[in-house]
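The complex is shown incomplete by one protein chain, all other protein chains being positioned as in the whole.
Lettered A, B and C in written order, each chain numbered from 1.
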């Protein structure tokens, strides 16, 4: 009987556990998470903050008996250390556990930027359910809130904070909002949209210091000298992988744990999945960390198949994101920044906050960004990840980029069905 | 016996009865903009192509959902969105490579074809049998699924 | 006798050999009625809606009684309408 241990109870871990159970019914499956709640999704936290769901709404699996009934052992514990040679791990609670296959999907944690005052009371990251509870307590309607970081995570938090009715100022070091997902035009549109809804957005702005204030509990000092009063500061300034417990295992890593085509790390028997893993990128062929839900779930599934002895090659994760900033919905796919020698087309409707840009390499689409478009956007993934040869439809899309579905259908579906 | 929607674009006249039936069944309004099935118009070729979710085996939407709002109906085989669970994060809308899961800004939830619980309104409304609800072994579905598998991020074993 | 038959729209499927643009010569025993001509053409009578002989309307109940003469033009349609 194989003993499988999964460290990390996020989406990758839960899906891996379920896949292992389905694939190897006789195997012993243990899922270890260090947070007190039942496995939940961080993606859902913003919706918890705005009261759209309760805490149970964040749970990855709703049925109380979900794990028990499948024979998945869920441990609330922290793994302190792994002895890869002995295939044994040591728990914070004192015990040790042997495994045949280990899956690391411990995700990442928010970085605390090296800013004086970052540890003051009232300065929070927004990462865990516990963080959410603290933020909810301080972010009452009318409260002055400074959000540090307008990246993807920052923007998701932004939405939730603004909807709570706080006075919100957003600070971003980059020259635009969501700089790693949006080009200047798209980022600019999002900024203008947010400003139009009462959010103050300062780009190309750094925090010099945070200090306790007199008129307000906190004061945020900007690099230009301006001082902002705040009741709450939320920091969303990047993340780092949770890999310290693997010290000494000898796993190769860069920004995350490097994994091969079968999602195994450089140490046999140890696999990695989700935000902690730096795996094959479909678009570039290189190894990247894609900290997104779909990658986590695909990683989890495929890692589990391989662990259970069903060799399954991973074709690479696909970089994509969707973001809702106060009702303006944007998404990005693949190599949205384009490739050398590629062609592109751009549709800008600034008045109505609609934007679409497509990137091509030869007759294939390789990346895209969309703002203000919500219908059929998934087909961008299909076109890009499917490597669809566009033929005459490339010229059509260069003229009329919104005819994405028609391009898809013309080059796939009808050819199949006809 | 599992049944599935079968679409024959050759028979479609572009009347949009399917879109109205769908929006009426699901949203209680005649509104093609809220339909889960969509007829695409290739005007210059004189061709109309109805298109909706194939309930694909990969179920990209289901796996992408962070809160288990999308589940498979074992009777119909349809991936269904539970409105009470969906938080509106839209990840499924970008995860579905067929573009058939869409965000509904009015409700703040996503919508997709759920085969109307096993009695699809679009098929009933179609005047030319371009959309039929047939035995899933009928060839078309398998072809579509084969294609879906080809695009799979994780290749088959 | 030889008449001209004109079978239009979906009735074109029953045109005898030698038809050009829905029109064909057709041999009939002398004195055949419209109904007999329709039968000889093999067109299911239920599908014949509009009958014109030399452009003149022949009502369904008159088909059996209306005799054709040589060189008559017998034109048949299924139910059609337009505008």
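In this section, contacts are C-beta pairs under 8 Å (C-beta built on N, C-alpha and C of every residue); 3 or more make two chains touch, one makes a residue touch a chain.
One rule holds for everything that comes next: contacts and distances are computed from a predicted model.
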Per UniProt, the name of the complex member that is left out, chosen from "Molybdenum ABC transporter ATP-binding protein", "ABC transmembrane type-1 domain-containing protein", "Peptide/nickel transport system permease protein" or "Phenylacetaldehyde:ferredoxin oxidoreductase": "Phenylacetaldehyde:ferredoxin oxidoreductase"
Touched by the hidden chain, restricted to displayed chains: A, B, C
Those residues of chain C which, in the complete complex, touch the missing chain: 6, 8-10, 12, 21-23, 49-50, 52, 54-57, 59, 73, 75, 77-83
Touch residues of chain A, complete complex, unshown partner: 347, 349, 354, 356, 400-403, 406
Where the unshown chain meets chain B, residue by residue: 13-17, 20-21, 23-24, 27-34, 43-48, 125, 127-128
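By our rule, only the chains that are shown with their structure count from here on.
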Touch-based graph of the chains, sorted into line, ring, star, complete or other: other
Whole-Å gap between the CA centroids of chain A and chain B: 27
CA centroid of chain A to CA centroid of chain C, Å: 75
Centroid distance [mean C-alpha coordinates] between chain C and chain B, Å: 49
Touching residues (chain side chain B, partner chain A) in the complex: 7-10, 38, 40-42, 47, 49, 51, 60, 63-64, 66-68, 85, 87-103, 105, 108, 140, 143-144, 147, 150-157
Complex contact set, residues of chain A against chain B: 11, 15, 41-44, 47, 52-53, 57-62, 282, 292-294, 297-298, 301-302, 305, 310-318, 320-322, 324, 327, 329, 331, 333, 374-382, 385-386, 404-406, 408-410, 412-414, 416-418
